[in-house]
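Notes follow once the structure below has been shown.
Heads up, one of the protein chains got dropped from this complex, but the rest are sitting where they should.
And now, chain A:
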């Protein structure tokens, strides 16, 4: 079980990091979301994995660690707020620069030319 859980977190991180390094805002936001899943799961896992042990007094024999759960609960909500903020930032970028490149105008402030491939549009 632990191996599966670790693999899930690893895969989420890897996909997220790859997307984080893309040049357009939308993949970056998606990558950020994937990473926040991974982080939430990781924080949750600090309380170890347990089955049928929900930390509600009287509902089980043993209880899972409630502290990481409480932390992760707020982390999920704040993670959403941050995702929304980044999405809006990218929309504003789109509105101001008429381009969804993460660096604002593509190529305008970047010294080394990167436009070997012209966008398909």
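We take it that contacts are C-beta pairs under 8 Å (C-beta built on N, C-alpha and C of every residue); 3 or more make two chains touch, one makes a residue touch a chain; residues count from 1.
FYI, contacts and distances are computed from a predicted model.
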Name the absent chain by its UniProt protein name; which of "Putative Zn-dependent protease", "Monovalent cation/H+ antiporter subunit A", "Na(+)-translocating NADH-quinone reductase subunit D" or "glycine dehydrogenase (aminomethyl-transferring)" is it?
"Monovalent cation/H+ antiporter subunit A"
Touching the unshown chain, chain A contributes residues 1-31, 33-34, 37-38, 40-42, 44-60, 63-67, 69-70, 72-74, 76-85, 87-92, 94-96, 100, 102-104, 109-111, 114-117, 119-121
